[in-house]
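A single protein chain has been omitted from the complex, and every remaining protein chain is retained in its original position.
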Amino acid sequence: LLTDFGTADGYVAAMRGVIAARSPQTVVEDASHDIPFGDAVAASFALARYWKLYPPGTVHVVVVDPGVGSSRRAIAVLADERLAVGPDNGVLEPMLQQGARIHAIERDSLFLQPVSQTFHGRDLFAPVAAYLATGGLLEQLGPRVDDPVRITIEPASRDGDAYHGRVVHVDRFGNLITNIRAGPDVLGGEVEVEGKGIVGRVRRTYADAGPGEVLALTGSAGLIEISVRDGSAAQRLLVMRDTRVTLRPPR
Amino acid sequence: LLTDFGTADGYVAAMRGVIAARSPQTVVEDASHDIPFGDAVAASFALARYWKLYPPGTVHVVVVDPGVGSSRRAIAVLADERLAVGPDNGVLEPMLQQGARIHAIERDSLFLQPVSQTFHGRDLFAPVAAYLATGGLLEQLGPRVDDPVRITIEPASRDGDAYHGRVVHVDRFGNLITNIRAGPDVLGGEVEVEGKGIVGRVRRTYADAGPGEVLALTGSAGLIEISVRDGSAAQRLLVMRDTRVTLRPPR
Partner (left out) sequence: LLTDFGTADGYVAAMRGVIAARSPQTVVEDASHDIPFGDAVAASFALARYWKLYPPGTVHVVVVDPGVGSSRRAIAVLADERLAVGPDNGVLEPMLQQGARIHAIERDSLFLQPVSQTFHGRDLFAPVAAYLATGGLLEQLGPRVDDPVRITIEPASRDGDAYHGRVVHVDRFGNLITNIRAGPDVLGGEVEVEGKGIVGRVRRTYADAGPGEVLALTGSAGLIEISVRDGSAAQRLLVMRDTRVTLRPPR
């Protein structure tokens, strides 16, 4: 389960209750309920970190859904043997990138009735997740969808030796995660951040920087991220998502 | 499990450890540990959202317990085939409203010894929950209770066409949830908030309001709530729990 609901209002527990009632054998795990409100990009970034690490047959439920109650579609997808359900607003982007099969969720006999205007997590996504977790078929949910809403991030580019990209996520530690995949040739090179100039150098690991030093390294998703050893790069540099970043190999 | 403990101090894990040791087959789920400190009303509101969605036989554990160590009773209740344990301070109100059978928890042979003065979640409620989850009988816990502490909220009222109620909960999204259940006759009507005047109109769904517009709609618990599309009504209107709200059908 991945949502922006927090837990204190009982919304998540309502979803869990529906799944427990319909599919008592299903193991339900929380990915997070702390996605920033309505931030489909952040949700898709979090999902990218874990969806494929779970075993085949897992059903990922992603409800970050500012358009609930509008005419936005609900979709179910199958990619690389993992399933997912969510609003058609890009939250499932990492699975769509893998050539997912996508169906609209329209089979209202599965839904909790009456379906509310504000809480499809409980009334629609939880019951459909339980249906899929117990062997229900994607094809039975509704017609095939060929034009899902996508979240497109301009890819990083290369210009001679330099890599140009952007900050695509700021994590809880204040790491500025970019969309740049760089080779070992940049080790020791300079890191430039839009509006801040050269902020530090590319290192192999935190320990290669001094305490409090700004560095860039290849993070756990294979992407370059800008960090402060024992600190927060976001707080130090006051940089947000979408800021441009350039890496240059050492001369 | 529903508490105001947060997780960082290990209190919740201590409760889980006790249950895991006494009842290894029991599936333990977190509802929330982020209830505001000692706020029995908020806990009961969260519980109301989910207790009945879980299947019969579920044991709900609610520990929001500012009176721990005093002479307040601990109780176990059975309502509509679901069980619950908690302090006798109103946190179990939604189940009490359904004609629950209530017993005091006094069977100290079940408790972790010595019972601390500050942490009945670990020493008393977790072991009793494990006992009930493994088929233990309510009647064996202690004498019947006929006078549980109740949380009474003045019901909404009707005066001609107008509905008068109050804000009974502010959720994480800043929605102001009232105690008013209104029919479709109020659609398009005006929403008045104590001290703020008329703040917006009643809509069917968020999408019927413009971005940033204040609206009221029927929320997922069947109650009227005041919202801001893509925003927070609590922040916009600076309104707290207990504030009076009036709805009037369109003329």
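Letters A and B mark the chains in the order given here, with residues in each chain numbered from 1 onward.
In this section, a residue touches a chain if its C-beta (ideal position, glycine included) is under 8 Å from a C-beta of that chain, and two chains touch if they have at least 3 such contacts.
Quick caveat, the model's predicted, so the values are computed rather than measured.
Within the full complex, the residue among A:Ser23, A:Asn89 or A:Thr218 touching the omitted chain is A:Thr218. For the options A:Phe45, A:Phe119 or A:Tyr163, the residue in contact with the chain missing from this view is A:Phe45.
Although one chain is not displayed, chain A still touches it through residues 2, 27, 29-36, 42, 45-55, 58, 169, 171-173, 204-207, 217-220, 225, 230. Where chain B meets the omitted chain, the residues involved are 5-14, 16-18, 20-21, 24, 28, 30, 37-38, 66-71, 116-119, 122-123.
Throughout what follows, only the chains that are shown with their structure count from here on.
Put simply, the C-alpha centre of chain A and that of chain B have 30 angstrom between them.
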